[in-house]
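Got a structure here, written out as structure tokens. Questions coming.
And now, subunit A:
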Amino acid sequence: MTHQNESEVLLELDNVVAGYGNLVALHGISLSVRHKEVVALLGANGAGKSTTLRTISGLIKPSAGAIRWKGQGIAGSPPEAILRLGISHCPEERHVWPEMTVEENVELGGYLLNSKVELRRRKEIAFHRFPRLRERARQLAGTLSGGEQQMLAIARALMSEPQLLILDEPSLGLSPRMADEVFDVIREINAHGVSILVVEQNVHKALNVASRAYVLETGEVIAEKDSASLKNDPELLNAYLGG
Partner candidate 1 sequence: MFDLFLQFVLNGLVNGTFYALSALGLTLIFGLMRLVNFAHGEFYMMGGILGWVVTSQLGLDFFSGLVVVVAVMAAFGWLLDRFIIVRVRDKGPEPGILLTIGLAIFLTNTALLLVGTAPHKVVAPVSNAPLLLGPVIITKVRIFAVAVSILAIVGARLLIQKTKLGRAMRATFQDATAASLVGINTASIYASTFALGSALAATSGMLLGSIYVAQASIGGLISLKAFVVVILGGMGNFAGAILGGLILGVAEALWGGYVQTGTVDMVGFALVILILFFRPYGLFSIRAERA
Partner candidate 2 sequence: AETVKIGLIEPLTGSVAYNGVSAVNGAKIAVAERNAKAGENGVKYELVVEDGQCQPSKTVSAAEKLIQKDQVPVIVGAFCSSATIAAMSVIEKYQVPMVSGISSKSDLTERGNKWFFRSAETDGLLAKAFAKILVDQLKLKKIAYIGVNDDWGRGGISEFSSQIEAAGGETAMKLYFDHGATDFYTLLTRVRAAKPDGVFVAAETQDGSILVKQMKEVGLESQVFGVGSWATADFVKLAGEAAEGIHAAVPYAYTIDRPENKVFVKEYQEAYNELPGKYSAAGYNALNIVMDAIERAGEATPQKIRDALPATDYKGPNGTFKFTDKGQGYGFDAVLVKLHEGAPQIVDRATVTPE
């Protein structure tokens, strides 16, 4: 890997407009994620957080605006091309493959890998992080409990060892303790130099890991602040996110 400056912008969204069919859900979103940074995306229900993430990872094609990865425009690229660049997206609602075993689910996370050895190494890490998954390696993913599926989804997203990890509500359905562990994992991989863009409903948890946060409302960025100052902005917190 070439040496990268701490402040180098990895991902940048510039006035991105996107939506579903006729419905416009994002009215010009601009945000950026820098190298080694953890950024949180906050906002009320239906604000467009998930839509933003889907647009970045290529699940939705933006109708206007630019998305840049290390300066290169990537708007409109298919998801697999974006993954190849090093952006991995752990989607909302888990999306595990119900009729495959836990192990197969995990392994498929490393679909783009060609080395079996490397795949095994990463799988080992995943199982180490989430011992419950190792216990259930042969169980069909569809029969896992909600929280177990969530762990599986996160483990799978980590398999590609991305440069930018996008997490959509990673703590959803996790027990408080498990959620803490997941946030520890987030910190840990961030410490290894991975940038993270996270949507999280638990504002405190989010602001504890993130250095910066964007607040979305009805498809627009209404605030961008570093975590410390956002924590100290009770008005904004109260108005949109809850204390």
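As a selection rule, all candidates are chains of the complex that A comes from, given by their letters.
The criterion applied here is as follows: contacts are C-beta pairs under 8 Å (C-beta built on N, C-alpha and C of every residue); 3 or more make two chains touch, one makes a residue touch a chain; residues count from 1.
These numbers come from a predicted model, not from an experiment.
Here subunit A appears alone, and the candidate among 1 or 2 that touches it in the complex is 1. Across the complex, candidate 1 is touched by residues 57-59, 78-80, 83-84, 88-91, 95-100, 104, 107-112, 140-143, 156-157, 159-160 of subunit A.
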